[in-house]
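Here the complex is missing one protein chain, while the rest keep their positions.
Order of writing sets the chain letters: A, B and C. Residues in each chain are counted from 1.
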């Protein structure tokens, strides 16, 4: 999520979103360019995105560009841990 | 939405998603690299993404990578038409 | 390309980038969420991205978030026109 019209620093918004993710109970991993979230259903994903977006609005952000990438796999169970394990260390 | 494990061509999946968008009644504009969708609420957006994802699953796709970019603006009303008009012709 | 720290409107920056693309001679199609560019080589792509980034710096933008998606296909010739034709009208 990229806030526009709030200056060049976004760290306080990123921290606020991490608080939202913590409260929601989903597994998440912060990264330097994005935060990865592990969910079981699309509904769970949409609920946390909506909550994060609402949080930034409450903080007064007037324009929010959100980039989401979903990896939806049916042929095997995946998780943040399994995905990192498949290519690492 | 990028189907994996189905060969290099994706046009029949893109066409199927456009059918889903048509049925849903949202305004959408196909582009060479992505399709733009105009919605009033996050709920509307999530409903069409979920429907498109379900359609690809029904077609037998085993892994779907979906990239979504949301432009959520509070300080003025925007639309696909207004955004194109602001920078064109 | 999303300028940060310059307010909520980005249309003048988008227009400036379109001028850069025009000068460079590449085929491009503006869209509501992104601009599609047709190039023959990665070098050509990188040259226009670098030029666009330099243009925004000259305009005083202090932070630029750039999202690029490349569709590189070896099994058949593709173009903006062929990709739109494959799924349209």
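For this structure, a couple of remarks:
We adopt the following convention: a contact is a pair of C-beta atoms (placed from the backbone, for glycine too) under 8 Å apart; a residue touches a chain by one contact, two chains touch by 3 or more.
Keep in mind it's a predicted model, so treat the numbers as computed, not measured.
Touch with the hidden chain on the side of chain C covers residues 5, 42-43, 46, 49-50, 53, 57, 61-75. Contacts to the hidden chain, counted on chain A, fall at residues 8, 11, 14-15, 18, 29-34, 36, 38, 67, 69, 71, 73, 75, 80, 83-84, 86-88. Against the chain not displayed here, chain B makes contact via residues 2-8, 10, 62-63, 65, 67.
The criterion applied here is as follows: only the chains that are shown with their structure count from here on.
For the pair chain A and chain C, the distance between C-alpha centroids works out to 26 Å. Across the assembly, chain B contributes 67, 69, 71, 73, 75 as residues in contact with two or more other chains.
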